[in-house]
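The complex appears here minus one protein chain, its other protein chains still in place.
Coming up: subunit A.
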Amino acid sequence: MIDKKVMISLKNITKKFGHATVVNQLNLDIYEGEMLTLLGSSGCGKSTTLNMITGSLTPDNGEIHIRGNDLTHVPSHKREIGLVFQNFALFPHMTVFEIVEFPLKIRKENKKERKVKVMEMLRLVQLDHLAERYPRELSGGQQQRVGLARALIYQPKVVLFDEPLSNLDAKLREELRFEIMNLKDKLKFTSIYVTHDQEEALTLSDRIAVMKNGVIQQLGTPLEIYNEPQTPFVADFVGISNKIVGQCVGKDNGHASIQMDGFQLRGLVKHDEIQNGDKVIIFIRPEDIQFGNECSTKENTLQGEVRNIVFSGERKECMVGVAEGETIRLYMNKQSDIAIGQGLFVHLPSDSCKIFKFFANE
């Protein structure tokens, strides 16, 4: 990421609908060739941000630069951007061939060249055998491949994706995800990928921007976002975490001791200022939790009882009750012969316990 050229630059973008501020003073630089994901829950302003980049919406404030040119007030059709839609948005009265040809047709390209280019693109998305079909005669996955082909055929330097896979089933999603990555490697475009699916974000992106209420909460590589959440929202939203609410009773260099009903835990405080007596929330990922049948009397070790087991295919997920009303979720090998009701010691490594100020969950 050293010395990369900035491709897209959002400078202090604000967008309001009526009184609601949907995007609030957003600053973001996307580097050339990068795939950046905007990750956030429904209604947090992801599509609005994309629509401002494509030109469908005009920001109330701020500027949008692409390759250093201010495009804030340039009409959509002159921006040379590709967009892949969640609901495909194919032209229902055209065949697959005509749809993919459309961008070239309005660029008045030579008919023979058009045909060669379109067929090549259709081969790339594995649709060359369906060129004469209408969108309604295609499956969802096939339709989205057409959407991809249409967005890529005119070789835009910037391609935007607005939840392109969320209308597809899980298997197809994964398949197409890899295809998008391959296409990106082949065609070398810069892209912003909008999704609310954190798995998609983690696997696809070079960097992730986690959004909430029109503000970027954290910007970083998938690894940073997953391992080092800077806000409780990010910790909660990305991946699965156990959440334990308690009260701070002591602090020592970067760590804090937290008192819960009937037990105490030590954890890492990094991004929030916490005082003794504050109400706090601890996040710990299930895969970081260790467990065993014996107590090694280490700190952060709790005695519990298996309350529930869910087999998810690749592993067993156990809910272990450790105190009155407190259960902890952890992952076990799928071969393990754990049974409901069995007693268990669980160890929560203190460096994996991330402590944040308690926040009202909305």
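What to note about this one:
Methods note: contacts are C-beta pairs under 8 Å (C-beta built on N, C-alpha and C of every residue); 3 or more make two chains touch, one makes a residue touch a chain; residues count from 1.
In this section, contacts and distances are computed from a predicted model.
The protein name that UniProt records for the chain not on display, among "ABC transporter permease subunit", "Cytochrome bc1 complex cytochrome b subunit", "Xanthine dehydrogenase family protein subunit M" or "tRNA (5-methylaminomethyl-2-thiouridylate)-methyltransferase", is "ABC transporter permease subunit". Residue-wise, the contact with the chain that is not shown comes from A:Ile106, picked out of A:Ile106, A:Val310 or A:Ile340. Touch with the chain omitted from the figure is made, among A:Leu26, A:Ile66 or A:Leu90, by A:Leu90. Within the set A:Gly40, A:Gly82, A:Pro164 or A:Gly267, the residue that contacts the chain not displayed is A:Gly82.
The set of subunit A residues touching the chain not shown comprises 54-56, 76-83, 85, 87, 89-94, 102-103, 106-107, 134, 150-151, 154.
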